[in-house]
Each structure stands twice: as C-alpha cells, then as structure tokens.
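With one protein chain withheld, the remaining protein chains of the complex are depicted in position.
Labels A, B and C are assigned to the chains in the order they are written; within every chain, residues are numbered from 1.
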Amino acid sequence: MIHVGILGATGYMGGEALRVLLGHPEVEIAWASARHGGRMEDYHPNLQGCGLQFVPPEAAEPVDMVFMALPTAASISLARRYRDAGSRVIDLGAAFRLAHRATWESVYGMGHDDWALAEEAVYGIPELHAAGIEAANLVANPGCFSSAAILALAPLLAAGWVDPRQLVVTGISGTAGVGATLSRAAHHPEIGNNLVPYNVVDHRHSHEMEQELAALHGSRVGVHFTPIYAPITRGILAICHAFPLAPFTREAGLELYREFYAGQPFVKIVDAQPRGEEWDYRPWPWVAATSGSNYCHIGLSVDDRRGRVVVFGALDSLGKGGAQVGIENMNLMFGLPRETGLGHYARHPA
Amino acid sequence: MIHVGILGATGYMGGEALRVLLGHPEVEIAWASARHGGRMEDYHPNLQGCGLQFVPPEAAEPVDMVFMALPTAASISLARRYRDAGSRVIDLGAAFRLAHRATWESVYGMGHDDWALAEEAVYGIPELHAAGIEAANLVANPGCFSSAAILALAPLLAAGWVDPRQLVVTGISGTAGVGATLSRAAHHPEIGNNLVPYNVVDHRHSHEMEQELAALHGSRVGVHFTPIYAPITRGILAICHAFPLAPFTREAGLELYREFYAGQPFVKIVDAQPRGEEWDYRPWPWVAATSGSNYCHIGLSVDDRRGRVVVFGALDSLGKGGAQVGIENMNLMFGLPRETGLGHYARHPA
Amino acid sequence: MIHVGILGATGYMGGEALRVLLGHPEVEIAWASARHGGRMEDYHPNLQGCGLQFVPPEAAEPVDMVFMALPTAASISLARRYRDAGSRVIDLGAAFRLAHRATWESVYGMGHDDWALAEEAVYGIPELHAAGIEAANLVANPGCFSSAAILALAPLLAAGWVDPRQLVVTGISGTAGVGATLSRAAHHPEIGNNLVPYNVVDHRHSHEMEQELAALHGSRVGVHFTPIYAPITRGILAICHAFPLAPFTREAGLELYREFYAGQPFVKIVDAQPRGEEWDYRPWPWVAATSGSNYCHIGLSVDDRRGRVVVFGALDSLGKGGAQVGIENMNLMFGLPRETGLGHYARHPA
Partner (left out) sequence: MIHVGILGATGYMGGEALRVLLGHPEVEIAWASARHGGRMEDYHPNLQGCGLQFVPPEAAEPVDMVFMALPTAASISLARRYRDAGSRVIDLGAAFRLAHRATWESVYGMGHDDWALAEEAVYGIPELHAAGIEAANLVANPGCFSSAAILALAPLLAAGWVDPRQLVVTGISGTAGVGATLSRAAHHPEIGNNLVPYNVVDHRHSHEMEQELAALHGSRVGVHFTPIYAPITRGILAICHAFPLAPFTREAGLELYREFYAGQPFVKIVDAQPRGEEWDYRPWPWVAATSGSNYCHIGLSVDDRRGRVVVFGALDSLGKGGAQVGIENMNLMFGLPRETGLGHYARHPA
C-alpha cells in the first residue's frame, strides 16, 4: 500500500484527489489537510457519512506520496520540505510547470524561491513523459487547458504536418475550473445562462502548450489561446485550429492519432457513427462523455476547401486535466498499471 | 462470476446498468441488447473506445441474471421467458411493482398478461425487503420518485409518529427521468431555464409510495404527490411534508432515522455543519451530492410553530432510484456484499 | 412625467427597477444611487453603452417617487427621510411587510425603529389592495415567494373552499433570488446541477402568506412552506397543496380563478392544450413563460381520488415578484394604467 497525504483538500482539486484515492485499491490515505480541520463531509457533501476528518497542516507528516493543492508560494516551500523528508511529490498547482525560470517568473509575476527544485520536476503528461515520471521525485501536474490542447495537437506537431506558428486554440471551461473560491464570474445568476471570456491573451497555460509542443516539433511554436467560461460544472473543450503544410484527409488524420496514441489507455480517438434519426450523434467528442473520468477524447475534421484541420480535445478539468491524471502519474511512479483506481467511464447522461 | 444480460441497453436506465456492471468485480456481461445492434459507443458516448457491440434481442440467451429496461408489455412476456429458462430477473421498469392487480391495471391502463408472475415479484427496496430479495427470482425495481419518498418517510410511518393520511410530497426530477426519447419537456431551449409540472395528480409512483408506506404503518396512507422537472441532468429530490401526531424535536427525528437505517450502507442521514462564511452549507441534502452514486441522502427539520416535519430524500434516478439499486438487489440475490461494485461516492462538484 | 429615484441600484432588485423604468414612457429617472458611484454598465452589463452614472447616496435628493432596494435597517430610516420630504416611497425590501410589530421583530430578529411609519404602509399586491395602494405614501412590496403563493391561493381562501390550516407550499426559486452577493449556494459549480433546500422552516415569507390569506379567509391560516433553490436564473414556482372542504372539479376551480382575477391584467389562468405529438405542452404554468415579465401564471388540478387540489403560481422574482410589481404599484399611485411600461411578454424560449 502507498501511504498518501493530500495538502489542501478542501478545494475542488484536492477534493477530487481525495474522492478518487478513497477508491484506489493500492492506496491508504494517511491524511488530508485543511486549514481549520473538521469533518470532510462539511466541505464535500458527496462524502456524507464517510466519518473522516481533515487534519490541520501541522499534523501532515511526510508519507510515501504527497499531493499538493495549494497556492503557488506555499507549494514551493512545502514541496522542498516533503521532498527532503523522502516523500515523492505531485504538485497539482502551477509552481513547477515551466522549464525556463525567466518565463515562469514573468508569467506568474513573482520570483521563484527554489529553482533548483523546479529543475528536478517532470511535466506530468504520461503520454509524453512516462519514463521521466516513473523516476521522478517531483511531478508538475499540467494545467487543465494545457492537457487538453497538448494532447489534441501533439500528433500533428510531432509529425510536422502543420504550420507550428499558427496554432489557434479556443478553450471552453466549466466552472469547476474557477475553483471553490467565490467569484462573480461563477455566481450562478451571472453565468447560468452566459458565456464569459477571461484572461483572453497570454493566459498562463499557453506557455505550457508552447513549451511542450515546441519540444515535440523541434522548433518554436506559437499558440494563440483564448479561454471562455460556459455554464457546465466540469469539463474542458479545446478547439484547436491548425494549418496543414500539405493536404491530408480526415481518415489520414485519424490514423495518425490512432498510431500516436496506440497503447495509451486514457486517450480515445472519437469517430462516432449516427444510429438513425434519433441517435444522431456527430463524429466529434462530447465534453460530457469524459466528465468525472480520466479519459481524454479527441476527434478531428479537415476543411479541404480552406486548408484547415480542427482538432477537439475534451476532458474533465479535475480528471484527466487535474487530480486524476495526478493519480495516473502516481501509479507510474510506484510501478502500478496506469489504470489502477482510474478505469471508470464517465456517466451517460452526465 | 455472475453472467449478466441487459435487455434494452440503449436507453438511459439500461445504459447505466451497463456502465456500472462493466466495473463490477463479480460480473461478466454476457450480452447487452439493442434493437438494431451496433457499437455501444454510438449510443453511449462515455463508452468511447470500449470496443463492445450490442447484440440484437434474438441473440440474448438466458444467463444467470437478466436486467430488463423495456416497455411494460415487452417486460411481462420476456420476464416469463427468462424466468422459465432459469434466469433470475430484475425488471427496471414498471410491470411488476404493484401488489394488487386491479390497481395495476387501472394505473397502467392495460390488462396484465401474467399476474401469476407478478405475484412472485419482490419489490426491490433493499432497506425494507432484503430477505425477500435474496430469495427472489423476480425483483420489481422501484420507481425513482418512489424510492426517494419511501426512504424519506419510512421511519416516520413505521414509528407511527405522523398522520398517515396527510403525506404531501413534492418531487423534483432531473431530465434523465424523462428518458432518452426526445420530448418537448426535455428540449433544452424549453427546459434549460424552466421548471415544468407534469402528471400532477395520481402519478403512477404515488401508488408505490402508498403501498409500501401502508405496509410499514399497518393502515391505509394517503400520499399527495406532485412531480416537477427541473434543469438538472440527474437527480431526484423528494420534499416530504408530514404532520406529527405528537411534537418531537429535530434531534429526536434525526435519531429515529439513524436507528432505522443503522447498518444500511447506502442511506446517509445528513446533518451538515457550516464551516465559516464561505463554506456555508446548510444541514439538508443536496441532490448533486448523490449524483451518479447509489447513495440516498436524507435530512429533516421540524417546524414547531406550525406542527410540521419536512423530510428530504435525495438520490439519482438512475442510481439509487434506478439501475444501481438494481445492482444492489442483484448483489443480495447472489449472496454478495451489497456494496460490491457500487461503493463510489458522487463527484464534487457534480 | 414622474421623477423617480432608486436607492441601491447595483443589486439585482434595484437593477431590475432601473432597467424597466428606463423604458417607462411616463418616468424620468432623476437618479439611481450606488455606494461608490460609477458607470451603470460596470455593474449591469446589459446597460452597455447607456452612458449613465450612479450617484452616491448623499446626492439622492427627494423626488416624486423613491424605490428602495436596501438592507432592512437602512430602509427604515431612509423611508422616513424621503417620506417626510414629500416623496412617495416603495420599499422593495422587507422593512414594512408585516402588520404586527411583535411578529415582525421576532421574524427579523431586530427591533423596528419606526413602527408608526410601518403602520402607514400598504402591502403591495395590486390584485388585493389596489385602492389602498393608490392612496398610499409608503408601499411595502411583497416577498417573491409571498406573491406567488398568495396569488395562487387567494381565490380558494376567499371562497372558503379549502381547509385553511393545511396549506402546504413548496417554493422553487432561481438563483436571482439569492441576490448579487456571492454565496456558496449560488456558486455555479455547486448549484449548476443541483437542488438546494434552505431556511426550510419558518421562512420569513411564510408570515406574509399567513397574514394575507388570513385576511382573505377571515380566520387564522397555517402555511407550511419549504423553499428550494434550483439552477435557473430567474423565476419562482409555488406548488401549493390544499385540501377541499367539499369536492369540486378542475373546471370549477379554473372558473373560480377566472372570476376572481377577471379584469386583472397581469394574472393569467393557464389551461394549455397540447398541439400534437411535438407540441405536447401540459396544462400547467411554466416558470420560463413569465421570466422577465410582470405576469403571474396560475394553473391547477384536482386529485379526486385523494381529495387534494394543487395550484401552481409562476412568476419572476424580480418581475411580478419584485421590482416590476413595484412599478405596477407606482402606476396605481400616480393614476396611470397599471400596464404602463410593463406590458411586455416574456421571451420564448427564455
């Protein structure tokens, strides 16, 4: 059994780690922390009757594996503390996601207090960095939009099929992405029947996308990214437009993706077939079909007439875009099959 | 391993049985049927990449356990067929829910073609009929509103604390309760920002409530039931008003419920405590906290001033109010712990 | 032209008054106040480009008509100030809604600093108190749930057709009812797919219902009221159960309501007829059909079998349940036709 601790488990990201780890067959939750302690079910009503208590942070002893869902500055110092005490650490936040210090400091608007530690961190997309993650003591779990867009664009960039400087990504996010802290953009009377653009240029996640896609492509890439909030609870849909350097068909594109992700348990290439008049599903991913799960669904189409490919990446911002991919990374770090504790399908209807 | 078949697995109820049974450790799905066959993922987009096919109904051979999610008339004849071939059967529909033939025929507006079989059926609320279910060859799974209201009112009726003739129940249902068949009341432009009363008197489920609560109380009861659709995907909230014969306090009421449901794994008595200004949860159930799970959350308050108790029963119409309680019943029928394959908490946020 | 001021116009109630009065042909908005002043469009994005500014409260001079959308204590002292300066006042809040001081002070948990003023106030339901409102200097606009339940039950109580002690009301509210102040129950990730009971016994509005229905009936009445939040933006549905003293038919009930509300421009008795398979509307009110308007839709059914009548009252908590009925009251006070500036139908779809 892996003994696991979760730092900051009252929010949505830590709460999702907690929920999924409670059902993980190889994990024993040693503790989950909250500033003021208290019953878990008073923060997470889904855990009604679980009988468990949060511990205050000072009672959070080093264990085999520590998940951190904390503000950035706290993550940096606590990652060091647990790392030095022998714990392996997965940061569900943003403290260690970028490989260049100057970029990180400019994007986050603060100095980084432990760059030596940041240099140890492995970026936690298991489809791209499995070997590194297996050996890592510190994993930087990716941003939710980053996972969706990187998984959706990786095969095209790795194959060199599209113009790397003109990647245009619209990201639509559910309100779980806002987090548990109250805000006007997530106040139901405002967002319940609305669509809300935010941080529309230079969003922090666009730097992760550029970092990872450039590494795959071997040269600099430009990701033009715009995020929008929509009134769904969970889920991210990345709508990725790219421009082929030479024409290819939809079928060739799907084949490229199927090969790139062959053997990957959590990426599914969608090519749905309508089943008559009532079951007229279209052949592209639905966000709801990934909701609550660790799956990423990818689909694409090609506009021959105008020379564009559009790729959709759908996932749950707390699932494959958050806490669950963190658990997939933990599985890798401890030599378990990646699916352990994670193989649940989303619900239908969601 | 239990070999299981699902008749009618393209709809939401059969689809939920399929999804949960795919993760059940003691079950092998022998087949799931659909009129025109086809890939499961073309009906249930959450199953993307599962590689499974529906079989046409004629290929649905008798197996250990058959779940039926079919129109009423079809259920009656097929239940007989599988029963006679040695399968045990759980009907997720309404063909066998009422114990009195004349009532059934009046409520469903049709003759019942196999009342001898109906007399064998056990009504599938495990908190009330566990022994009967263990021995049953045919279980009639309860209606979704019925489960919510019966579980919410059972302790008060069994204890004789309230007037049995004045039970007033408002039931709010998500649109999964409408089913997969398209209808105006579930067309998003109409329901997306709306509340819609329907079948507001003599709803079929009110007869189930009266049957079960009368049996607990030992005399006739009157359930005044009104259902409303609300724009949530899953979930049922039964708001049950009853009138105490003698005053009791909220704490006494909660204690009555805790004792009545002691040892029951899937009924949770809610008494949430606010955790400061931002985490100002109120001490009553949230539908979302049960969504996708087999839990029923119950909470109550007493209005001293006016002599009323209000009890809330929250569950998922496809979970504890549908396919998942069916699987709980199957566990009982095959001597498994009731939690097998079912112990997942709902998500938070939903 | 009536010169109108709005105190507290950044919230939803004051904002709705502002929006509707901007289109009122007999009104000139003298000012609308906000603590920190500023452009109206920075609080109300629907007013984009209107070019108008809030004034700070100290610049809010007495005018013909003052609407107040303020915290209770502030309402009491400011109502006095404007009243003494010759303004007529409509309080959109709760400071003057109850006729008995002891009840008010117990319900609101505070002393009332100007009960002499409270005794001048007329309760602002124009269908019941038109003459009083015409002559009033101070109108107490009703609570949103109160308007829905009182309008839905008034004809039955006035006619003496039902047991006055057993009125059971479930009220479902959209999140606009929470107000503009951020709260967990209105945080989209929590409420977006949820149903949330709150203040489930002795809600303040139940005292208004009892006060008004008792006056109509001529004896004490008991209203058993439970409110629930649902994920719609606007709208209130009051589901009112009552028990006939002697049987009557649905048609007789509808006729009673049509007569009671004959000549009332904003109460509509619903008896929708389905128009074939696709347009299968049911004969009861839809909340969405009143949303944004000053209409209240009422419908009913009778359960012969069990002796119950259920009456639905649907309205918009900011419309007929809030700011718009306030404007209807203003029209009465200034001798204008009640429909002036208010006759817009809700949208379809909403």
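Here, a contact is a pair of C-beta atoms (placed from the backbone, for glycine too) under 8 Å apart; a residue touches a chain by one contact, two chains touch by 3 or more.
Since the structure is predicted, the reported quantities are computational estimates derived from the model, not experimental observations.
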Using the document's definition of touch, tell me which of A:126, A:164, A:235 or A:326 contacts the absent chain. A:235
Kindly state which of the options B:34, B:168 or B:232 is in contact with the chain not pictured. B:232
I need the residue numbers on chain A that touch the omitted chain, in ascending order. 166, 168, 170, 172, 174, 183-185, 189-190, 192-198, 200-202, 222-224, 226, 228, 230-235, 237, 239, 241, 243, 278-282, 284-288, 291, 299, 301-303, 305-306, 308, 310, 312, 314, 349-350
Residues of chain C in contact with the chain not shown: 10, 12, 15-16, 19, 22-23, 36, 38-39, 41-50, 175-176, 180-182, 192-193, 233-234, 268-270, 272-276, 278-279, 281, 285-286, 288-290, 292-293, 295, 297, 343-350
Tell me which stretches of chain B touch the chain missing from the display. 12, 174-176, 178, 180, 182-184, 186-189, 191-193, 231-233
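The working rule: only the chains that are shown with their structure count from here on.
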Geometric centre distance via CA averages, chain C-chain B, whole Å: 37
Taking the mean of the CA coordinates per chain, how far is chain A from chain C in Å? 45
Send over the residues of chain A in touch with two or more other chains. 12, 175-176, 180, 182, 192-193, 233
